[in-house]
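The complex appears here minus one protein chain, its other protein chains still in place.
Each chain carries a letter (A, B, C and D) given by its place in the written order, and its residues are counted from 1.
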Amino acid sequence: MNASTPVQQTRQPLVEVRNLVTRFDLKAGLFGHVSGRVHAVENVSFDIFPGETLALVGESGCGKSTVARSLMQLDKPRSGSIRFDGIELIGAPRQVVARFRRQAQMVFQDPFSSLNPRMTIEQSLIDPMRVHKVGSTATMRARAAELLAKVELSHEHLERYPHAFSGGQRQRICIARALALNPRLIVADEAVASLDVTIQAQVINLLMDLQRDMQIALLFISHDMAVVERIAHRVAVMYLGEIVEIGDRRSVFNNPQHPYTRKLLSTVPVADPTRRPEGRLPMSDEIPSAMRAPDFVPVELPMHQISSTHYVRQVAAG
Amino acid sequence: MIPAKSSTPELPEDVILAVEDLEVSFAVRSRASFRAVRGISFTISRGETVALVGESGSGKSVTAMTIMRLTEYDGAAITGGRVLMRLKDGKVADLAKLSDKRVEALRGSEMSIVFQDPMSSLNPVFTVGDQIAEAVVHHQGKTPTQARQIALNTLKLVRVPDAERRLDQYPHQLSGGMRQRVMIAIALACRPSLMILDEPTTALDVTIQAQILDLVRALQQEIGMSVLFITHDMGVVAEVADRVCVMLKGEIVETGTVYDVFAKPRHAYTRALISAVPRLGSMADKDAPEKFPLLVFEPERQIAEAGK
Amino acid sequence: MIEQYGLNDPFYIQYGRWIGGVLSGNLGWSETARQPVSTALMSLFPATLELVVLAFIPCLLLAVFLGSRAGIYLNRWPDHVIRIFTILGWSFPVYVFGLLMLLIFYSALDWFPPGRLSQWAQTIVTSGDFVRYTGANTIDAILNGNWAVFIDSLRHLAAPVITLTYVNVASMTRVMRTSMLETLRQDYVRTARAKGLPRRVVELKHARRNALLPVATIAGMELAVMMGGVVITETIFDYAGLGQFAAKTAANLDFPAVLGFGLYFAVVLVVMNLIVDLIYPLLDPRVKTQ
Amino acid sequence: ETKNPGTFVFMWTDDIQSFDPAYIANTPSSYGALNIYSRLLNFNGSKISEFVPSLSTEVPSLENGLIKQGDDGSVTYTFPIRKGVFAHKVGVKGADGKITWEYYDKLTDAQKAAIEPGYGQITPDDVRYSLLRAILQGQSWMSNAITEVITAGKYTDIAKWVETEGKVKSFAEASPETLRAVYDQLASQIVVDGDNVALKLPKSFPATLGVIALPFGTSVLDKEWVASVGGWDGSGDSWKAHYRPELGANPLFAEENGTGPFMLEEWDRTDRRITLKRFDNYFMGPAKLERVVMRTVPEWTTRRLQLLSGDADFVAAPVEFIDELSKTEGVKVIDGLQKVFSRGVFFAWPLDDNDNPAIGSGKLDGAGIPPDFFGDIDVRKGFNYAQNYDALINQVLLGKTVQSRGPTVRGIMGYRADSPVYSYDPAKAEEHFKKAFGGKLWDVGFTFTAYVTEGNPQLTAALSALQMGLSRINPKFKMQIQALPWASVSDKLNNREKPAAPLTVMGWGPDYSDPGGPLGAASYYLSPTGLVGGMAGKGYRDLMAEKFKPLLDEAWASNDPAVREPIYAKLQEMSYDYATTQFLWEDFGYVVTRSNIDGYVDNMILYGAWDFYPVTKAND
Partner (left out) sequence: MKVLRYLARNPVSLVGVLILLAFVLIAIFAPLLAPPQSFQLSPYDTPRAGFLATPMPPSSDAIFGTTQGQYDIFYGVVWGTRTAFKIGLGVVAISVLVGTAIGAVAAYYGGLVEDVLMRIVDVFMAVPFLIAAMVLTALLGKGIWPITIALTTFGWMSYARIVRSEILRIREMDYIHAARAYGASDLRLIVLHILPNAMFPVLVLATMATGSMVLSASALSFLGVGTEEGYADWGQFIAYSRNWIVGQPGNPFQFWYTLAFPGAAVFLFVLSWNLVGDALRDMLDPRHSH
């Protein structure tokens, strides 16, 4: 099943994810038998092209982070295929993964736990370079200063420890670290969610600048539809581990097909007092859980094409 | 906008709460005392919703907690100003000067607060019903049975489905949204005239946030209490507030009706803030992503402006 | 005539023999006690249990009281006093404390004699008319309705109980204090305050109740450790219990006895864990549904 | 006010191992047998060579004809057995003909009439049975002493006898026939003759009566009772099953049925408390004390405080406290009691040179000692002159005893107060050390480790004083001190071809007053087969065999004390000349009680064991 259609067909996608499945076993009892399974990611497929931002949105627990972590080879997928620059990563030898890791970086949600508290900013920035042995210590240090400048921090900050920085500054340092190896792909998992609106906007602007300059492919994970609308080229909506709607940003926002996408859009507070919502769609309180019995077999619902760039999953009956 | 100061606590008829030149400092005894709130003033009228917005660390929570007189537990002290409140019996009290005992009597019955994180704000070892009824027993001298009935009614009021059963459940058995409703129920139990909500939806999922906002709006219409709503989400402000106070570094830099603040922000910081707010639909006709049209707020300019 | 007697087999041979015995329910023969290890452990157990429980209860109550006080008055004088008190207890060698107790309460005041019973009471207890229901003197005295013996056994218990309490209260107080500080910082305590509950209710009902949770676990362990570690106290006060016995067997390398004692301690640990597991859901509803 | 009137509370640090008199071998254990059982003879108060009748109504002597010498050199000792002696428990025959064991004290006259003859009634047969049992049980060397008596020193224990008789390597291999044969021979030497029991010794054995009076295997049991509790029934075919019983499996371990003045009321081994109760029908009349409570209390401070408060009537006390205690009101100290026990430093050679850390490099290079280090008489003499005896006696022993003059101590035959002794003399020591090993020793020095049983400050002080003396004489003389548990010390000395410990400080004492014979003081030290010889290496044994043994044999062969005494005195001097051992001091006794306690009788050969029978506790 090909769920994704590139923006510019002419180019080769940098990342091709096909039928990715990641589940977590829940063990219980004395002998640790599998009492349940979290179907965190079910049959997810998408492409990301160089210089493009794919936004992944959805409620908490729907599996966004797991997609990111599986893509980054931090979680082990159960099945599926992940190709980076045409090369399969799942089950690949170490060198392939190492080469991939040089070219793909991740930025996390919590700026307070993303930096090693016992390393200076400089050490944190240099560490990835050390790992991949790029250049001498002097060149690495020069590069660290350069990176810091790129995220609009002063080189004076190099000697400081993370605790001396605000959340926004830390997030910028994390981005600088992600840039250290000139990556071709950045995965930003809720990277701006914890920031103040003003800082959030700055960080997003920075990311967009960097992406434009360096033709970085960006997987941008967020639950904030308003932010996503601004940054994304394409949007994928996740619900209970599946992508229920994927398509070009404008198409998805202006013409949401899946009920869940509509619900998401309708709950976004509109930052305009003149447009206060009157009645909203009735909603159940609980967020559904992706936890299943061990013998659960997921039902696969087909995807329908809405337009050349827009697909939606069939809604389950009942 | 700010009522004239007077030596005896007086308030205009429709004003529930008036904060006057409030100043709060942390670690007052040590040399490096920190002024978290620096002489702010604002009022809340009967039935009104005032939103307090501002960046993280600007002093919103400290303001709220000071009104409840809870900051002193964190080592802060009111170093100036007054917090005048109209009580249910019509008298006006200066919360900043009341004895601990008096304040205890007012907390929960005259004013109440809902905190950000419903996961940690409920005591895990007591049932939901007990936690709601507790304040009722304490403030209104009701018997446990009566208090339980009140707790049940309050739970129904905050639209908790299956309220009877929930009454005997423990917090960990509830979902996040439910817990926040329980928190609101606790705050409502004694029908205070002022309810403070300190970022009540930040910890919740987007879809749940909408429900809580709806609930707050509905409750306010039903009971007609005043609300001080603290948030940093301008979208939320736009949805719930009548008036907005914008805080920056412990000061209120701008106050106005929600329409004015959004349409004609006067202070540079407010303008920068509004410019950074993502608005759904603003990109509806754009093909490619676009950067935020950020107005950069520079403190120096603000100082210059303030000097004018 | 040779002064001492007794050449022992190598350790591993004794160990092999011991394992064989344990599997068949026989802990072996204690050279030190001159009786089967299991008999010795069983007959000493009530004495130690009596001592430890009597010390543990005030210890726990005191720790909860002091710890919560210290937490509530963080960095104010009650906290400082309690902190110094506990840190002193923590740093004080048990045996010095015990010997000082002996000096003050026996030598100077003649209040708390060493041993388990005075000779006259011992004669009563060993006489056929006195039924040994449990082996714990206080309980047996009550069951036999003999108040004189009861008072006498309490008098003998006082000094070791005070010593044990003082030595062990420090660590539990610390846990309680930390735990109390932790809970006092919790949002639900703030909620309780915001409800307008009086200070005492907030601190004692909402905070302390939760602060007890980690203490329950620690207290269980502490009790178990006390059951296995009253070595010095029992030695000093000539209190014939498991600790004194274990110390003696250890010094004599009486392996069956030492191994038996180790087995006993492991069992105590397991039982204590079990008890804590049973009590925990009563304290913390979150555990019950798991 | 007197606490616990009628009850004697006895607090010590020791413990009784077993109540089977044939099993035990040490002084503390003898407290049980001494007070619970009776023997044929008792020591006459504190006299170690005089006896008084007990179960035997007369003390055998040549004069009264109860000792008879045969023409073949054999000697017969005859003991007339007292009649009407009952044990603590007697067998009463019920209406159903079944015999039950009842406390004699509690019997009514009717029950007394129903006592089954022999059941709890002491007969000559019981005496014979008891001696046989002690010999055949073969457990303790104190019981084996009876074997030596009976065989006049030919066999040291029954196993040796069986092995020789059956020509087998070990006792376990012996055939039933051999066992029976040995039994028969033995039985023919201990015979019941009417109301008498006669011991027929093949040769003279001068210490016979002394052994008979010791409170160990010679204690008399009731045969019927022992059999009824599962012990040996007296049959010559079944005794192997009772040879060397397991301590706890021994039926007499914690049970008794003696004829002594006290009965075992309770033995709480976990509380380490023994309660003895008076036997009202003791054949010499009831004791004054109603009860004796013996409690093991290791902590001195605790014992002391209990003594001061009157909770304890007797306490074992460290020597340094006796002066203070003697001045304390309500406390009585009996001081300066002599003991036949002496302490010494034992030299051993040749030493084990195989992986022995004690001898360092194993060479004469300053970092060790050669294995035959102490084979050089000048080394031994140098060591003996390097010890500060006066300091030890004055400071460690507070001047309460005297320096030991050799194997024979005060009260033992051959002791002469003017025999030569070593004293601290650095100059003499230097002289000898310079002679040793051709002067090389003085130049290079030595390093080795000396061992001491741990927990004994006095012995440690002795080594410490020696260490100081040596290093002051020559700083290159380095003697390290290591305290080890007794088992480890013993391991370095016993059951090995060459001892591993170069120098060990220990104590020994004889069990009868004659220094000769297998258990005598002189043999202990100065015989190649003595206990010290067994530990001190072949070099030492060779020296003994060459110089000392001929004299020992000569003395033992004589029945005449006048012949023996000068020989023993000579041996004593020779031990000085050859510097065989560094004799330190004679142990001494003292007793700390409440002032209202009287009647303690100190007998050296019993090592001061408490006979509670004459003890009284007055009420204040």
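The criterion applied here is as follows: a contact is a pair of C-beta atoms (placed from the backbone, for glycine too) under 8 Å apart; a residue touches a chain by one contact, two chains touch by 3 or more.
Owing to the predicted nature of the structure, the values given are computational and were not obtained by experimental measurement.
Per the touch definition above, the residue from A:15, A:55, A:82 or A:115 contacting the chain not shown is A:115. Considering the whole complex, the residue from C:73, C:130 or C:265 that touches the absent chain is C:265. Only one residue from D:52, D:316 or D:483 touches the chain missing from this view: D:483. Screening C:124, C:189 or C:246 against the full complex identifies C:246 as the residue touching the chain left out. Of the listed residues C:99, C:216 or C:279, the one in contact with the hidden chain in the full complex is C:99. Where chain C meets the omitted chain, the residues involved are 11, 80, 83-84, 87-88, 90-96, 99-100, 102-103, 107-108, 185, 225, 228-229, 231-232, 235, 246-247, 250-251, 253, 258, 261-262, 265-266, 269-270. Hidden from this view is one chain, which touches chain D at 299-301, 304-305, 308, 318-321, 324, 328-329, 391-392, 395-396, 398, 454-455, 457, 460-461, 464-465, 467-468, 471-472, 475, 478, 480-485, 488.
Listed by residue number, the positions of chain A touching the unshown chain are 69, 72-74, 97-98, 101-102, 104-110, 113-119, 124, 127-128, 131-132, 174, 177-178, 180-181.
By definition in this document, only the chains that are shown with their structure count from here on.
Here the CA centre of chain A is 89 Å from the CA centre of chain D.
Taking each chain's centre as the average of its CA atoms, chain B and chain D sit 92 Å apart.
Counting partner chains per residue, chain C has no residue touching two or more of them. Against chain B, the residues of chain A that register as touching in their complex are 53, 59-60, 167, 196-202, 204-205, 208-209, 223-227, 229-233, 249-250, 253-254, 263-277, 280, 283, 285-287. Note for the complex: chain B touches chain A at residues 55-56, 161, 175, 177-178, 205-211, 213-214, 232-239, 241, 258-259, 262, 272-273, 275-284, 286-292, 294, 297. Against chain C, the residues of chain B that register as touching in their complex are 68, 70, 73, 100-101, 104-109, 112-113, 115, 117, 120-127, 131, 134-135, 138-139, 170, 172-173, 183, 186-187.
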